[in-house]
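Just one protein chain is left out here, and the rest sit where they should.
For reference, chains read A and B in written order, and residue numbers begin at 1 within each chain.
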Amino acid sequence: MVREMEGAGLPTVFFSSIPAIPLAFGATRILPGRAIRYVLGDPSLPLDRERHVRRRMVEAALQALGQPCPRPTLLSLPA
Amino acid sequence: MRLEIASYQVKDVRFGAATRLRDGVLEIDADELRRLLLQDPALDDVTVALARPGESVRIIHVLDTVEPRARMSQPGTDFPGHLSPPLTVGEGRTHRLAGVAVMETAELPLSLGGLNVKEAIVDMSGPAAAFTPFASTLNVVLTFKVCPGLSYAEYDAAIRHAGLRAAVHLAEVTRDLPPHEVETFALGPSSPDLPRIVYTCLLCQEGDVHHDFVYGRTVDETPTLVHPNEFLDGAIVNGEHHIAAYLKPTFFHQNHPIIRELYRRHGHELTFAGVVLTKCLTWSNFDKQRSASFAAKLARLLGAQGVVISAGTGGHAVADLMLNCQEAARAGLKTALTCFEMAGDRGDEFGFVTYVPEADAVVSTGNMDELIDLPPVERVIGGTTIIDIGDYEGGGGAAALGALTTAMRRLYCCTSLVGPGLMTTRPV
Partner (left out) sequence: MGTLRIVHYLNQFFAGVGGEKHANVAPERRHGAAGPGVPMQKALGEAAEIVATVYCGDDYFNVNGEAAIARIVELIAAEAPAVVVTGPAFASGRYGMACAAVGQAVEERLGIPAVTAMATDNPAVELYRRSLCIIPTGESVATTGEIVERMARIALKRGRGEPLGRPDDEGYLSRGIRQNVIVPQPAAVRVVDLVLRKVRGEPYTTEIPLPDVDPLVPAPPLRDLKTATIALVTSGGVVPRGNPDRIEARRASRWSKFSIAGLDDLSSRDFECIHGGFDNELVAADPDRVLPVDVMRELEREGSIGRLHEYCYATVGAGGPIERARRFGRDISAELLAAGVQAVIMTAT
C-alpha cells in the first residue's frame, strides 16, 4: 500500500513489527515497530513514559521523511 | 538411539464385546473406552464412532488426531509430558496400529482475543476425500462433551489427554501379537561424502489455540536439538486448532513425513544430521530474528550443508519461516522450504504473506483459498453445524449433513506443512 503512495509522490515512513515484510514488498523508509501487539507502544511502561517512547519513534519517522531513500531500507531508531 | 517400531496392519474396525485385534480387524469395546476416558472429571461425556474410507460420512470439529501407539519396552512412558513423566523417549520398542487414527472432536467454547478454534472437516468419500489424508484411515472418532464452568485451557488439556489415552489403550491390544513389519530407526554410519542435511521444524505457541508440545511444554524462544526418533515416539504432541488446512496433528509427528524421508535416504543419498526445533509465531521481530539466527547456528553446529525448513503455521509465522531461510542462507546453508499458499479463491494472487529473496526453493503444499463443493452425506460425526467465525471463510452456519461450498482451508490437513499430502498448485 505504502509503495503506491510513495510512487504517487507522497514520501512515506512505514512502521512494521516484522520489517522483513515491507522489505520484500518494496516500502522505502522502514522503521521497526516494537512488537506485533503494540507497534508504537510499550504496555510495560506507565502512560507518560510510554507516550515518550512513542513520541521518539514518531520523531524518528518525521526526520526520516526529510531524507531521500531510493531503496527499501530498514532504518534504526535512536537508542 | 535406536527405535524399533512394530506395525500391526488393521483392515477394518468395529465395535465388539472386548477390545482386541483379530485377523486384522480391530474390535473396540466402546463402553470400556468411554469409562476409561470419563475418569477425567472435566469431561461430561464421550461418544465413540467409527468412520471408514469410502463411507458417506463427514467428520467435523476435528481437533487432534493420534495414531494408536504403545511403548512396549518401558511401560508407563507413553506420550511423555502428558500421560507420563517428561523423560526422553525414542529408544526401545514401540507398537503401532497401522491404518487407524484416533480423532478428537468437540464443540468448544470460543477462546480469547479473536484467535478461535476453526472448523476442520474430514470427508470419508466424495471430492474432498482426495485432499484429506484421513479419508484413507480407519478413524475411531471420539466426540467430547465438556463440563461447564472450566477454562478453555482445562478443556483443551482434558481432550488432549483423553485422545492420547485412547490411542495407547487401543495399541495395547498388540502386546503379545506378532507384528506384520518391524522398522528400525537409528542414524547409523554414513559416508562423509554424502551431503549432510538437517531438518528444522518450526513449532508454534500463541494464545489458547496454537500449541505445539515438546515433552509436555510448549516450545520456547531458544531453539533446541532433538533426535528424529523423539518425533516418531510421541515426544511432540499437537495442540493447534487454528486453520484446519495446514495443521500438523500428532499423527503426523508420529509418522513425520520429512523425518521418514530423510531416514529413508540416510546412508544412501544423504546423511541425516539431526533435527532443530524452533519457535514461530513469536510476537516481536527481536524474537523472530533471535530464533532464526540461533536455529541456523544449530544447523551449522550439526555440520549441515543443506537444511529443510517446514513452516509451522500461517499468518506472521510465515515471516518466521522466511527469516529462518534467510539466516540459514546467510550462514552458507542451502535451504528448501515447505509452505502453504493463500492465493485467493481464483488462485491468482501471490500466495505468501511475505518472503525473502533467499526463498528460492519452496515446495507448495497447496492453495487453501481454493473453493470446493462438498456433496451432502448420510452421516455426520462430531456435531451438526459448520462453524463460521466472521465472514472470513464463507459457508459457515451451514448444516453439516448437506451440500456446502467451502474454501479448502476447512479441509483437515489438506495443506499440512510437514508434507504428507499430494496436493500442490500448478500454474494454468
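We take it that a contact is a pair of C-beta atoms (placed from the backbone, for glycine too) under 8 Å apart; a residue touches a chain by one contact, two chains touch by 3 or more.
Fair warning: this is a prediction, and the values are worked out from it, not measured in the lab.
A.B. asks: From the list B:173, B:187, B:362 or B:404, which touches the chain that is not on show?
C.D. replies: B:362
A.B. asks: Looking beyond the chains shown, say which of B:4, B:27, B:261 or B:287 touches the absent one.
C.D. replies: B:261
A.B. asks: Out of B:78, B:119, B:327 or B:341, point to the residue that touches the absent chain in the complete complex.
C.D. replies: Answer from the full complex: B:341 touches the omitted chain.
A.B. asks: Suppose we count only contacts with the excluded chain; which residues of chain A make the list?
C.D. replies: Spelled out for chain A, the touching residues are 1-17, 21-22, 25-28, 33, 36-41, 43, 47, 51, 54-55, 57-59, 61-62, 65-70.
A.B. asks: On chain B, where is the contact patch with the chain that was removed from view?
C.D. replies: 112-115, 130-131, 195, 197, 206-207, 257-258, 260-262, 265, 269-270, 283, 305-308, 310, 314-316, 334-339, 341-344, 346-353, 355, 357, 359-367, 370, 390-392, 408, 418-428
Just so it is clear, only the chains that are shown with their structure count from here on.
A.B. asks: Looking at the complex, which residues from chain B come into contact with chain A?
C.D. replies: Answer in residue numbers: 283-285, 288, 316, 319, 322-323, 326, 353-357.
A.B. asks: Give every residue of chain A touching chain B within the complex, in rising order.
C.D. replies: My answer: residues 17-21, 24-25, 32-37.
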